[in-house]
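Since the structure comes first, as structure tokens, the remarks are kept for the end.
A protein chain is absent from this complex, but the other protein chains hold their places.
Naming follows writing order (A and B), and every chain is counted from residue 1.
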Amino acid sequence: MLLYTVKRLIQGIVTVWFIATATFFAMHGVPGDPLMNDKAVKPEIRANLEARYGLDKPIHMQYWIYLKNMASGDFGISFTQQNREVNDIIREHFKVSATLGILAIVFAALGGILWGALTALYRNRAPDIVIMFLVILGISVPGFVFAALGQLSVVEINDWLGFTLFPVAGWGTVQHMIVPSMVLGLGTMAFLTRLMRSSMLEIANSDFIRTARSKGLPVTRILRKHQLRNAILPVITVLGPSIAAITTGGFVVELVFAIPGLGRYFVQAVQQSDYTVIMGTTVFYGAFLVFMVIVVDVIYGFVDPRVRLE
Amino acid sequence: MAEGTLSWERVQVEREVETVSRPSLSYWQDAWIRLKANRRALISLYLVIALVAFTLLGPFVWTVDPAAQDLDQISVPPGADRTATVVGDYSPWRGVTATATADDGGELAAPVSVSVVDQPTTNSVRLRWDPVPGAGGYRVYRNRYDPEPDGALGLPIAEILNPVNVSFEDRLDLKAETYFYSVVALDGRGRESPNYTTATAGVTRVITAAEAVEKGLIDNESDVQLGDTVEMAFHPLGTDYLGRDMLARLMHGARVSLFIGIVAPFFFVIIGILYGSAAGFMGGRADQVLMRFADFVVALPFLLFMILLRILFNVESGDSGIGPMLVAMVLLSWPAAARLVRGQILQIREEGYIGASRLLGAKTNYLILRHMIPNTMGVILVTLTFAVPSAIFTEAFLSFIGMGVAPPTPSWGSMCNEGLKTMLTTPHELIAPAAFISITVLAFNLLGDGLRDALDARMRATE
Partner (left out) sequence: MSDIAEAPSPNVPDGAAGTGLDVRSLGQILYLGGIGVVALGVLLWLLAQWNEGGAGEAVDAATGTITLSLGGEPPQLDSTRGTDAVSFNILGHTMEGLLRYDAENRLVGGVAERWEIGDTTATFHLRREARWSNGEPITAHDFVFSWRKVLDPVNASEYAFILYVLKNAEAINNGEMPVESLEVFAVDDRTLQVHLEQPVPYFDKLVAFATYNPISEAFYESRQGRYAADAEDLLYNGPFTIASWVHGASIRLEKNPLYWDADRIRLNAIDYAYFTTDPNAIINLFKDGKTALAGLVAENLDDALQRRWKIKRFSDGAVFFMEFNHRPERLTRNYHLRKAIQAVNDSPELVYKVIKLPGNLPAASLFPVWLKGVDGYFRQEYPLADPAPDDELGRRHLATAMEELGLSEPPTLVMLIGDSPTAKKQAEYYQNLYKQKLGIDIKIDAQIFKQRLAKMTAGDFDIVAAGWGPDYDDPMTFADLFASWNENNRGRFDDPELDDAVDVARSSSDPKTRMDAMARVQQILFDEAAIVVSYERGSVYVSHPRLKGIVRRAVGTDPDYTGAWIE
């Protein structure tokens, strides 16, 4: 077990190095650099600017310095936010993205399990049909359309109520968090509802439920003890990868709701060619994803005895 | 026992046994039967075929140029009134000037006799008024609603800094409706007087004979006379923000969206097959190295790298079309397919029937052709189908953050993004492309479900 974990961690570190290298060269392959600005500057000033950021060194030196700094956890200083360290930027903005992501996952899981169970219960009757229709919408409408419509509905609801139930944009309080995280979790919720429904129905047909039923166990007990619990298992399996997807996929929601998250910041950094922020963010997210996968795998080894870790 | 002789006699082979088995079905025949039994999948299949026809054949049926701009019909919803009156050519107006009388101090009065000069048309609305004593200039407002009772004057459409100019010609985005124009005087320091005068103008939609010929509405300028009405061009799904035909743009946008959606997965699946089968067949050290590399690529954060590569290829080529997006998507997506194919091949290699086949003397070529490919094809086809919706979404996402295909090439994603801005006033610009994306995504998802059930008995869910 320990050996396996160590092995996976080493692999993870090599993977992160690969991500860092790919990002570095992709970034430096793009012409145009962060030092360009609306007003052209003289070559003399430009040389000084380059020297400040170490861009005057040959590219292999820059790469080496970058790797060295990264190994010590230092991503350097932002080009556009000239007084801020990339580490600070990531710390401050990732907190927001993580909050949004966690909430979205919780909404998705909770909603998915509840709706899924409901549809299985009322299969082919009104609640099932209505929920499954919504699920189809959730799966097939692009996220940014949902986000924009979500914001618009909030405006209309507040207008109609005469007070602010949910803020239309911004971040900080509980009210700020609810609508964006629901919008973000919607796609996953739809997916999980579908999964939950089929998994519930499959288990309803399985041998052990039939056995339980034939033993005369009360139906509610069957549902609680066996069906629901076993149906949730595959849902939880799927949740692992979705966590990563949602945490990195919050760009759209962050843009629409003016949420100061890392995704929105990344898009801005790309537009400004802010090398250090782009590289820092990509490596950070890459490492985060790699780490999450390792954690999920290791935990799975503990939880499910059928999985053998090699 | 010893004495007994055994007589061996050849048994007659009975050729004419009653056959109870049904004719053996090939894998694909079987799959087709199962797919046909699945109503939803079948409908989706027809939908996909219809979408492809819409994309490929549509432009031959509806031959309107998707790039042709009709600046007289901007953001027109479907079914709007299209009649226009023929008028003479537009000639600039020199306006009216008058010397303002002396200042009597105090608050500036409301301008008097604000009136509309000439016939107000969608080409221009001309206003004039009498000078206000002491005014340093004027501000003209335009509203679609009556400014009374709360004095909401509307859009500040012009600012006249010279008090001798007492007229204004409005040409800003005029529609065939009634406008309320209000004029207020400004003092010498540009401060607005609270007093205003309102005049209304009922604007009629007009077109000049020359424009009508240019737009192909009539053949010759002599066909119509001033005051005649002509029908403007017909747009079944309305027009967009530059007066371009929505239907034509949807058809051409489908080319981009479906192209990205189908071709990108096609390419990365092919690369995946080659790479994965290479790894699967070589095995050992080579397999380890190849798959480790695939793992690295999988670990790259997808959207982040999608953006980076998109810019990289875009700048390099100066071509902001479909190409860069396609390359970026293929480069990042192949490892998943490669892993899948390799896994399948490793698995199938160990199957009993392969061993049996080999025992019977089957050659490697035969094994690959007869067993490996058919048995992996199912999984690959399903992967391909499910990859289409995510590719379409990725294109839409890139359009949303402003990194989609370059104008004027339309794509459903970029049309959606444009439509979002005007969703309150002209929702048709959002609804049509969004509906097409949704239908396509849904059709491919359902088709994928159906294919999965039909192609792989083991993968069949209870659903």
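Just so it is clear, a contact is a pair of C-beta atoms (placed from the backbone, for glycine too) under 8 Å apart; a residue touches a chain by one contact, two chains touch by 3 or more.
Being a predicted model, the structure only gives us computed values, none of them experimental.
Enquirer: Looking at the whole complex, which of B:Gly88, B:Pro236, B:Gly323 or B:Pro407 touches the chain that is not displayed?
Expert: Once the missing chain is taken into account, the touching residue is B:Pro407.
Enquirer: Specify the residue from the set A:Thr23, A:Gln81 or A:Thr188 that touches the hidden chain.
Expert: Counting the whole complex, the residue in contact with the absent chain is A:Gln81.
Enquirer: Taking the entire complex into account, which one of A:Ile10, A:Leu67 or A:Val106 touches the absent chain?
Expert: In the complete complex, the chain left out is touched by residue A:Val106.
Enquirer: Among B:Lys36, B:Arg292, B:Arg358 or B:Lys421, which one touches the chain that has been omitted from the display?
Expert: Missing-chain contact among the listed residues: B:Lys421.
Enquirer: Which residue among A:Val86, A:Val256 or A:Met279 touches the omitted chain?
Expert: Missing-chain contact among the listed residues: A:Val256.
Enquirer: Tell me where the left-out chain touches chain B, residue by residue.
Expert: 38-40, 67-69, 71, 74, 92, 143-145, 150, 152-159, 161-162, 171-173, 189-190, 241-242, 311, 314-315, 318-320, 402-403, 406-408, 417-418, 420-422, 424-425, 446, 449, 462-463
Enquirer: I need the residue numbers on chain A that touch the omitted chain, in ascending order.
Expert: These residues touch the chain not displayed: 30-34, 36-42, 44-46, 48-49, 52, 80-84, 88-89, 92-93, 95-96, 99, 102-103, 106-107, 110, 113-114, 117-118, 121-124, 132, 136, 148, 151-152, 154-155, 158-159, 164, 167-174, 176-178, 194, 197-198, 201, 204-205, 210, 219-220, 223-224, 228, 255-258, 260, 265, 268, 270-273.
The definition used in the following text is that only the chains that are shown with their structure count from here on.
Enquirer: Could you pull out which chain A residues touch chain B in their complex?
Expert: 11, 15-16, 18-19, 22-23, 26-27, 29-32, 136-137, 139-145, 148-149, 152, 198, 201-202, 205, 248-249, 251-252, 255, 266-267, 270, 278, 281-282, 285-286, 289-290
Enquirer: Going by the contact rule at the top, pick out the chain B residues touching chain A in the complex.
Expert: Touch list, chain B to chain A: 295-296, 299-305, 307-309, 311-312, 315-316, 389, 393, 396-397, 400-401, 413, 416-417, 420, 423-424, 430, 434, 437-439, 441-442, 445, 461-463.
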